[in-house]
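Please read through the structure below; I'll follow up with questions.
The complex is shown incomplete by one protein chain, all other protein chains being positioned as in the whole.
Note that the chains take the letters A and B in the order they are written out, and that residue 1 is the start of every chain.
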Amino acid sequence: MVLTGSLVLAGCGPKTDNSPVSAADPQSSGNAAAVKTSATINIESEPPQLSSLRTTDVVSMNVLRHVQEGLTRLDQSNQPIPGAAESWEVSGDGLMYTFHLRDMKWSDGSSVAASDFAFAWKLILSPGYGAPYAYLLYPIAGAQDYNAGTGSEDAIGIKVVDEKTLQVTLSQPTAYFPFLTAAASYLPINEANYSKQTADGYGAEAATLLYNGPWKIDSWEHNSQITLVKNEDYYDAASVKLDTINMKIVSEAGTAYNMFASGELDTVTLHDGDQIQQAKNAGYEVLTKSDGATSYFVYNTQDAILKNNNVRTALTYAIDRTSLINNVLKDSSVPALSFTNPDVSGENGSFKEEVGDLLKDNDGAEAKNYLDAGLTELGLTALPALTLLIDDRGAKKTEAAAYQEFWKKNLGIEVDIEVMPYKAMRAKVDSKDFQIAIGGWGPDYNDPMTFLDMLVTGGGNNSSSYSNTEYDQYITQATVEKDPAKRFGLLRQAETKLMQDLPIGPIYFMNQSYAVQPGLKGVVRSAFQDINLYWAYFE
Amino acid sequence: MLRYIVQRLGFAVLTLWVLITLTFVLMQLLPGDPFVGDRALTDSVKNALYAKYGLDQPVYIQYLKYLGNAVQGDFGDSLIYTGRPVSTILEEAFPFSIDLGIRALVFAVFAGMLLGITAALKKGTGWDTVSMIIAAIGISVPSFILGSLLQYFLALKLSGFTNTQFGFRLLPISGWASEQHKILPPFVLGLSSLAIIARMMRSSLLEVAGQEYVKTAKARGLSMPLLVTRHMLRNAILPVLTILGPLTASVLTGAFVVENIFNIPGMGKYFVSSVQTNDYPMIAGTTLFLGAFLIGANLLVDLSYTLVDPNIKLYKAKV
Partner (left out) sequence: MQYKAEMFEWTGPAKEEQTLSGSGAAGYWKDVRQRLRGNKVVTSCLVILLLLVAGAIFVPLFSRYSISDQDLSSTNLGWMTGGHLFGTDKLGRDLFVRVWYGTRISLIIAFSAVLIDLVVGMVYGGIAGYFGGKTDEIMMRVLEVVVAIPYMIIVILLMIVLKPGVTTIILAYGAIGWTGMARLVRGQMMQLKEKEYVLASRLLGAGSWRIIFRGLIPNSLGVIIVNLTLTIPSAIFTEAFLSYIGLGVQIPLASLGTLASEGITSFQTYPGLLIIPAVFLCVTMLTFNLLGDTLRDVIDPKSKE
């Protein structure tokens, strides 16, 4: 039974148009000639490089997801399932993971071995390499010390038992570790191939990479298009339906939509309410995916005025999120009345559901009370004009103009808006030369910690300079707590504390809309897999 | 003449050196960091990256190193597109830019001169008005508006119509693959240059028409087409030539908007993005490229002055 099934699938997978028609099933073979097996999508920028050691951007990850595979991969509902590792065991204390690799080949014919993982992980952690996402591997014992230059390579908890067995020791029990091993930073690298390339050359061109994923990169025309072809040696090639994926590099949102509308693209992200409306007018079904990210105000708690908790509360409460989403964004974003995104799992379901709403939306009267209390504490009669710092990307300017007006209307505050190129904005935020900025944070992995540990004292991404011993304690305790119930209790307390102190003011949980051509099915888009065509096929 | 050219080339090297020095200084003043992304970097990672790319050294050392390498033709690797040399990136993008640019310029020069000549010869008539209005429209609509509108109406709507009615797409939305792809972008890019050339042509032709020798020639009964092509154009073309140098440079490098809308992998984007992303070697590389190009174009223009009008003596010091 199983055998038959896979044979049929194998038949229609690779050879499409010319495949000999099987007499047994006239219905399906009749269609087979017409069925498309090549999908064209757009990616929004040229990948800086496709080296899993350095990649930090969504676009590169979208490409890598299709061509390389880590120990695990994510399924349609974002749960880790076996990838290069056929199976794994976890020790009783949750500290030791033993991965058993399946027989898998790199695109040059060599096998994917446990040492390929050890090589990649040690390289990404090596202090001189400067991999931006090295911190994602910190759950591994000794990783952080080694990366900071204070530990030795031998002390890292990565052990190659034999060619097909990899043993990983963690510093803390980390329930989401199998989830992490699906991330780009955990991808394997074939050492022989890597050492053939120039110093920074790995990942700069398609030819410098080896592939072990469902597709291989056939060509990479810089700034124009990346073409993927099906990897026939992939262990699950039978269930991969698309023979080719063309990834067109289109940075202009309007152009991408026009390409979609003319049939040049099979799916497109709808960037704003206007595009959503266009797609609806054109009769397309508009689909929604959670972005996994939260948009929020970053308040500089070192600022003479914004150090005051009541002022921050007033600013946060004075925003009419519902109206913003319905009338300005016009997309499917959700008002954020807490920080951690609903897509992140908690103890039983969504962590956000477990903490509940911790803020008030559009409460002008209460906001005004907070403002008055804050002014008294600061010894001021009126608030001097504040400055909201934003970057020049996307529709931020329209949003910022809306916030400016909410604050003016509900609190009588004048707020100037300063628009800067992204890097210049980041420089100002990092040097604490700002009052309010707009931030966005998406999850690295499926646990509230990816949101909450951002705001610990001295944290690299703690742009608010928030520092609270109580909060720090919750986070530290949650890091070492082995009992899930207690751990999530601590995280909930942390979230609640955060929403009392409001070093950041949540605005909305970002959602993205997209449209797909009627014939294309099985496209997976989610917070953790921006786009995955593993299960995609044409009807 | 030859001495003059050699002298100019000497100046060119000097100019490029001043340019790169200035750019190096200004670059250091840019806020931001090439390695900053959405996530903050740990100090160890940041230090490692700075050390790796030599950014931890004093600016003058970086500068001297860059000069030393640049003289040998090594312009460094991009800090964003790591592992890819700046020269390779520009080399790959250049053919697209030159293709787009030449098409745009050829269109602009021919159509522009035609409009300009028509307007000048038919001064005060309807021809004049129509020509000048066409030219004026060319410089009245920003390319991002024109590009988006043409893409929507011609490439999406009209081509959609021809597709359903006659089974072929008139124009594709974007890209640079076939001849069909290469119609709209050069048109949009060239339109403002067309307008500039048309107006320059008209005004300088009118100026020439007022001069003694033209009147004399006319009085002697020289045929009009001969007069225009042999004598007037030659003199009238000078101001047009003046702007052709900078125009070529701006068409080649300033195609950012058109490249963006029509998705052409040219080099225009790097002039904007390298600065936005603090990609220092890329900034220096694009600046040197643009500088060398401008200097070359200006030299050619100055030389052509002397060819067109022997009265102009560039290479003799005069007070």
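The rule we apply is simple: contacts are C-beta pairs under 8 Å (C-beta built on N, C-alpha and C of every residue); 3 or more make two chains touch, one makes a residue touch a chain.
These numbers come from a predicted model, not from an experiment.
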Quiz prompt | Contact with the hidden chain (one of B:19, B:70, B:171 or B:267) | solution = B:19
Quiz item: For the full complex, which residue in A:398, A:457 or A:500 touches the chain that was left out?
Solution: A:398
Quiz item: Taking the entire complex into account, which one of A:302, A:327, A:348 or A:500 touches the absent chain?
Solution: A:327
Practice problem: Return the single residue from B:113, B:238 or B:252 that touches the missing chain. | Solution: B:238
Quiz prompt | Absent chain, residues of chain B that touch it | solution = 11, 14-15, 18-19, 22-23, 26-27, 29-31, 121-124, 132-133, 135-137, 139-142, 144-145, 148-149, 152, 192, 196, 199-200, 202-204, 206-207, 209-212, 215, 218, 223-225, 227-228, 238-239, 242-243, 246, 249, 257, 271-272, 274-276, 283, 286-287, 290-291, 294-295, 298, 305, 309, 311-312, 314, 316-319
Exercise. Spell out, residue by residue, where the missing chain touches chain A.
Key: 253-254, 272, 274, 277-278, 281, 320, 323-324, 327-328, 391-393, 395, 397-398, 400-402, 404-405, 408, 416-421, 424
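Rule of thumb we're sticking to: only the chains that are shown with their structure count from here on.
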Quiz item: What is the distance, in whole Å, between the centres of chain A and chain B, each centre taken as the mean of its C-alpha atoms?
Solution: 39
Exercise. Enumerate the contact residues on chain A facing chain B in the complex.
Key: 46, 48-49, 51, 54, 56-57, 127-135, 147-149, 197-205, 208, 221-224, 248-252, 254-255, 258-259, 261-262, 264, 420-424, 426-428, 430, 440, 442, 460-461
Exercise. Using the touch rule from the top, collect the residues of chain B that touch chain A in their complex.
Key: 30-42, 44-49, 51-52, 77, 80-84, 89, 92-93, 148, 151-152, 155-156, 159-160, 169, 172-176, 260-263, 265, 269, 276-278
